[in-house]
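The complex is shown incomplete by one protein chain, all other protein chains being positioned as in the whole.
Chain lettering (A and B) follows the sequence in which the chains are written, and residue indices restart at 1 in each chain.
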Amino acid sequence: MFWFIMAGMAAFAALAAIWPVLRSSPPSRDADPATSEPAFYTAQLDEIQRDVERGLLPQGEAASARAEAARRLISARSEAPKPALPPRARWRLAAAALIAVGVPVVALPLYAYLGRPQMPDEPLASRPPPSLASSNIEAAVAGVEAHLIAKPDDGKGWAVIAPVYMRLERYEDAARAYSEALRLLGEDGARRAAYGEALVAAAGGVVTDKAREAFMKALADEPGLPQARFYLALAAEQDGEKDDAIRDYESLIADASPDARWVDAVKKRLASLKGEPPPQADPEASAAAPEAQQAMIEGMVSRLANRLASNGGSVDEWERLIRAYTVLHEADKAKAALADARKALAPDQNAVASLDALAHDLGLGDAN
Amino acid sequence: MIVEIGHFALVLALCAALAQTIVPSLGARLGDPVLMGVGQSAALTQLALVTIAFAALVNAHLTSDFSVLNVAENSHSAVPTIYKISGIWGNHEGSMLLWLLILAIFGGLVALFGRSLPRALRANALAVQGLIGVAFLLFILLTSNPFERLDPAPFEGRDLNPVLQDPGLAVHPPMLYLGYVGFSIVYSFAAAALIEGRIDAAWARFVRPFALVAWSLLTLGIAAGSFWAYYTLGWGGFWFWDPVENASLMPWLAGTAFVHSVAVMEKRDALKVWTIFLAILAFSFSLLGTFLVRSGVLTSVHAFANDPRRGVFILAILAFFILGSFALFAWRAPVLKQGGLFAPVSREGALVLNNLLLTTACATVFFGTLYPLALEELTGEKITVGAPFFNATCGLLLLAAASVMPIGFSLAWKRGDLLGVIQRLTAAIAAGAVAAGAGAAWLRGGSIVAAIMAGVAIFVIVGSLIEVVVRAWRPGLAPGLALRRAFGLPLSFWGAALAHFGVGLTLLGLAGVGFGAETITTLHKGAPVEVGPYSVTLDSIGDRVGPNYRETVAAMTVRSGATVVAMIEPARRQFAARQMATTQAGLATIHFGQIYVSIADPTPDGDVPARLYWKPLVTLIWFGGATMALGGALSLADRRLRFGVAARARAGAVVAAAE
Partner (left out) sequence: MTRRSRRLVLIAVALAVIGAAGGIALYALRDNIVFFYSPSEVAEKAVEPGARLRVGGLVKAGSVVKSQDQNVAFVVTDGAHDLKVAYQGLLPDLFREGQGVVAEGVLAAPGELRAETILAKHDERYMPREVVDALKKQGRWQEGEASAK
């Protein structure tokens, strides 16, 4: 059916374009209105006459204008129109054939290359309405989003959707949702910390000033909140204040209840910071205690890396990845990412310059 | 399937445009009227196909078909219908398709109404028009395809930016594009005339209506954009000499020059080569404008870092059409027959001066806009050429052009009587001088630019009126007869007089800015604040909830002395979903001036930081623009100009014989 319509359209286009050729089987010699120039001056003379009759043009001016138009009329007439070549049917046939063959030959392959012929329309009305019960999480999110557009002041709605955004890796949306929830539902240490975490995730694992502020605020509200303390320690580490970071991590471990699931992650972090081999964690415990935060960051980074490797990305995204590896103390991977980024962005001088600057800043060695 | 049909129609349109380019130019070479006729049929075919494609995109937007990438990125199911439609051209891909549609419409108009034209000229012009179409179709299909699909389709679109959800921005781009693209016809005909090596008054007569349509719409488009900036940006500015604005001003200046020089060509068969040059210039600037708006020409290669193909493609199109046409011009212009002669003091002479001033003004804008970009490209130094530069160069030149305008308008063709004209305009000159003097006295010691501008404005306004009176009335003529004579004046004359009157109005509005007042303060409830001759009092602060925003509204009363003149409600709008705030200025129009108040977030103790302006005569700026456009439309309505049909209507027998 679809290809039937396509063929019809192509045929229509070709026929419509060569219509004059089809219509004019006997090569008629229509008079060429190239003689319209004399006609134009004749009209101008009439116009002058009319203006005079209406009294819009004084006689004197009219006479000179008339003289000039007449002079030009004569010169235009004396220019004999070029004798037209006798039209040749061969050329017409060639043109018609060119169009008739050319249209499908150009259009079909080009469309096959660009188009998605098998893909149907999907107007919103014809699609199943997204429902919360649906197993499709995206549909559920769309439902909540629609609700929030209608009622942007529903703080609970924002609070519900924020962690979902987090799981969907829509970190910026998550940060926005958390901040809306905080604004509408009031201050809450845990939520403030979650907001900070979203900011960190959005920045590719870097604890930005804004995130740091959020964690501080969370701690002020709920002192001892481990999540916030962990990220503040991480911030110190990223700022190069190693001693502070070590102290913070240690105090965090000291304060933790021994069965807390995240302690191992912190210990590992601490060890790598001190340059020690990672602690031989009790294999049972480590299996039972996923290294929540660390794993989250690493997961994020690896997803970003995969995406950039398969789909490419902007210079900012590449830089985010390189930075993230540096933060995770994975210098080799950072260097590899830098090399990949250089390759991927090579045609863009600015991007390469920016990468060089970054490499220099991070001490990854200069170009090549 | 509708989406794919639209996509396929766009591909077929490329074929039609190719046919429109190749066959008629072949026909023109061979002198075969049938092959030349393919130009028309191919142009109409292209128009039909592009219309199908555009309709398919409209349908996708209206039905929120998020399987189309363009819809998913720029629409949302909850957006009101009008913004679903304006969202089509609120983005790069859709706006390019709109551009193409307008191009095809103009091509179709030539095909339909160009019957009285010499065949070869029409064939060549349609071929050039087809070539522009080919370039844009390739650009759209290969780098900016609005029919790209998403599979699986997302459930919701990313929404149109709230800043773009404004009626002003819904109409501004299409009008601007109609203006830009209208000059493509002028360009195509100029190129065709160069190819043929001949150009005559009939050419001028046919091209002029297109130029007038383009010019009028461009004027309206610029005025609409300026008004939008005025009421949304919150500080009462209406023109910023921003590259994007300059991009629309340059084709306008070149187009204004063209509209005038083509009149000389039509009436006096002079200035042929120059007119051709302006035709090329106007469209070259339109192309530049199209791409500057969306990307920035010199930065385009960087702006599209993710898709360098697009930037390179844009530069290639610009280079081909601009350099190509100028090369053609350099090669073929000497072949054109020289036109008639005229005395320096004559209507023609005055129009040459007008052209000179306008094109020089255009050159200064061009220089000021592109110099920083070029400098950055060459040296890496970043500079801004700000408003003072443009005011001192372009502004001054345009003021000069305006101040000789009434004199030129009153001079006779061929040989004018300068002394006589000045005598005729004595009243206007006197009125202008009085206005300037009064303005200077009022400003006392301040900048006298505003006073001079006011003087020129009054001179222009009174001068245009005098010209109408002089044409219709001679001493001793009964008023009734004079009125009849006035109605008998050609519409093109009325159009010109009205357009010049509009220039005077705009100038008066601009001059008014210099007489305004500005107060930055914090308003306390009940305490009046003076701004110009009025006082503004804050009455109350309240909250309101809109469809997708919440706003804080400050109700204020504007008083003159003790009498209440107006109530205004400036507001701050918070768009929660996007976390964006916008300022809604409170506007009260008093005579032709406006009180303009924009506010910041109220302080906790209920005070409102605010910026208050009194802008006398400011609305005249846009009224003037609209009047100019109306003047262009009136000229267009002149029977003699209607697509050459008129020539046949009046001199029916002659043309009928010729056909």
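FYI, contacts are C-beta pairs under 8 Å (C-beta built on N, C-alpha and C of every residue); 3 or more make two chains touch, one makes a residue touch a chain.
Source: prediction; values computed, not measured.
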- Note on the structure: In the full complex, the chain left out is in contact with A, B
- Determine which one of A:188, A:298 or A:317 touches the chain that has been left out. A:317
- Message: Of the residues B:2, B:363, B:555 or B:637, I need the one that contacts the missing chain.
- Response: B:363
- Message: Tell me which of B:51, B:521 or B:557 is the one touching the absent chain.
- Response: B:521
- Task: Check the options A:124, A:203, A:228 or A:270 and report the residue that touches the missing chain.
- Result: A:203
- Kindly state which of the options B:352, B:429 or B:595 is in contact with the chain not pictured. B:352
- Item | Touch list for subunit B against the chain that is not drawn | 161, 163, 234-235, 299, 341-344, 352-353, 356-357, 360-361, 363-364, 367-368, 371, 381-386, 388-389, 392-393, 396-397, 520-522, 578-583, 598-600, 609-611
- Which subunit A residues would touch the chain omitted from the figure, given the whole complex? 171-172, 175-176, 179, 198-199, 202-204, 206, 208-210, 213, 314, 316-317, 319-320, 323, 350, 354, 357-358, 360-361
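The working rule: only the chains that are shown with their structure count from here on.
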- Item | Averaged-CA centre spacing for the pair subunit B and subunit A, given as whole angstrom | 30
- Note on the structure: In the complex, subunit B touches subunit A at residues 1-5, 7-9, 11-12, 14-16, 18-20, 22-23, 26-27, 30-35, 37-38, 40-42, 44-45, 48-49, 60, 63-67, 76-78, 115-120, 141, 145, 147, 149, 151, 153-156, 200-202, 205, 269, 302, 305-306, 308, 412, 414, 471, 485, 488-490, 548, 550, 576-577, 579, 640, 644, 647, 650-651, 654-655, 658-659
- Note on the structure: Seen from subunit A, its contact residues with subunit B in the complex are 2, 5-6, 9-10, 13-14, 16-21, 24, 27, 30-44, 46-47, 54-56, 61, 64, 72, 76, 82, 84-85, 87-88, 91-92, 95, 98-99, 102-103, 106-107, 110-111, 114-117, 119-125, 127, 130, 138-139, 141-142, 145-146, 148-150, 152-153, 176, 179-180, 314-315, 345, 347-348, 350-351
